[in-house]
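Removed: one protein chain of the complex. Kept in place: all other protein chains.
Labels run A and B following the written order; every chain starts at residue 1.
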Amino acid sequence: MPIILPEEPTPIAKVPSTENKTGGWRTFRPIIDYEKCIRCYICWKFCPDTAIDFAAPEKHPAPKDALKRFDTVEINYDYCKGCGICANECPANAIELVLEQNVGGEEE
Amino acid sequence: MKKILTGNESAAWGARLSKAKVVAAYPITPQTSIIETIASFIANGEMDARYIRVESEHSAMAACIAAENTGVRTFTATSAHGLALMHEVLMWASGARLPIVMSVVNRAMAPPWSVWTDQLDTMAERDVGWMQVYSENNQEVLDSIIMSYRIGERHHILLPSMVIEDAFILSHTAEAVDIPEQKKVDDFIGEFEPAFKLDPDEPAGFGSLIMPEGPYMEFRYKMALAMEDAKREIEKAVEEYNETFGRNYAPFVDEYRTEDADAIMLVLGTIGSTAKDVVDAMRKEGKKVGVARVRYFRPFPTEEIRRIAKSTNMLGVVDRSYSFGPGADLYAETKSVLYSHTDVPVKDYVIGLGGRDVTPEVLRKLFDDMLKIANEGVVDKEIEWVGLHGDERWS
Partner (left out) sequence: MRKLTIPEEEYMLPGHTACLGCGATIAMRYVLKALGKKTILSIPACCWAVIPGVYPHRALDVPLLYTAFEVTGASISGIREALDVLGKEDVNVVGFAGDGGTADIGLQALSAAMERRHNVFYIMYDNEAYMNTGIQRSGSTPWGAWTTTTPGGKKRMFKHEPKKNVAEIMVAHNIPYVATATIAYPEDLIAKLRRAKEIKGPKFIQIFSPCPTGWRHSPDKTVEISRLAVQTNFFPLYEVINGKYKVSIKPKNPKPVKEFLKLQGRFRHLTEEEVEYIQHEIDENWKALLKKERCSQEE
């Protein structure tokens, strides 16, 4: 059996950490109520896991006309560790933390 | 072109001719005149390098590591306590596989304070993954720096080097030194081509965490292979250097009149020169003695030492350092590589600590003792401290 050695002489880490799905750490799942969301992006701004992505406005239609043109946000549950900063900081109280085991089937 | 240079000036010339681009400098006796000479080279426009006047040797090595990892050739110099302070980052340099070259002027460790030569400082760093080459004269100091860049920078080697000289005996003593032609040095070393570097176009983490099941051991194994491979690169570099610059270096062990010797003295550094004179004198008297001066202590010249030991009736090892516990360093390693290869008697002489003069008269007494052992085949005492106050045998 040949010995398997790394190609480089010293550890040079090049593989993006996105391979590492940290969503599995989560105890509480933040769930956005798009009826309440005011598209302020404060959740995106403070997320320590860069786990909040932008999405097209029509993906989660806003109830109010004034907000309809604005992009919406989605939580990337592959990476969200469930710290809850987004829920704590949301000025519209549009994010609820739900215990993972109680989430049920409505979210993937 | 020949110049009258001290060992330290020769070291500075080595760095200048090798075109080190970042020099991190911190003073310590007896190294200081190396970095002073480099400062004057840069100040006079004779050397084109950035000069970082760091606040410690630890930072000197850390700055060299960072600069070298960014993709430029670096140089620094130190001694004794400065080298000890660097200990942690020496391993960082080798583990990161950065072919930094550093002059080390051997100086005894305190307490008690001593600025004079002995080799405990470099021996204490034998396990850190650096090549170590010990010099006998100022020419060798200069030449070894140039060769060390060439050897270390090969992409299958990538190991740093210490080019070592004895305090004062070389560092502050002037002799004629041949300065190689710049163009020839450029051709010999080549442009610095880093194997990897910090580059915003290629984001990567250098030296990140590895778990026990990850390739930590494999990276160490690659270092071990590189240190072995370095032997072939050293041979090639020395051969080419000798040819290009008209020198006559042996790659690993400088052997002097060893071919038919009844007893051979194994030494490091300038004791070699003194011993060669003594050998000449004793040979005239018909006493068949020789000297083998070890140049490279890392990588260790295992095969050469085995061959030399097998060719004689007695091997006397001279150590200008002592490892408290197992005994002296060159002796312990020599015995280790000879075990199960030859039963030739080996005796260690610990001598010259703290810069105490190692005279031809003392060395002659060692040779006489060695010849007696060669004749009788019995080692009276494996490790002998030579010249302690009150001990009349060696004075």
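The working rule: a residue touches a chain if its C-beta (ideal position, glycine included) is under 8 Å from a C-beta of that chain, and two chains touch if they have at least 3 such contacts.
From a predicted model like this one, the values you see are computed outputs, not experimental measurements.
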Of the listed residues B:62, B:105, B:120 or B:350, which contacts the missing chain in the full complex?
B:62
Out of B:127, B:181 or B:199, the sole contact with the unshown chain comes from B:199
Those residues of chain A that touch the unshown chain are 11-22, 25, 39, 41, 44-46, 48-51, 54, 57, 69-71, 76, 78-79, 81-85, 87-89, 97
Omitted-chain footprint on chain B covers residues 21-22, 24, 49-50, 52-56, 58-60, 62-72, 74, 88-89, 92, 198-200, 202-211, 214-215
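Criterion: only the chains that are shown with their structure count from here on.
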In their complex, what parts of chain A are in touch with chain B?
3-6, 8-14
Can you tell me which positions in chain B touch chain A when the two form their complex?
95-97, 155, 158, 195-196, 202-208, 210, 215, 218-219, 221-222, 226
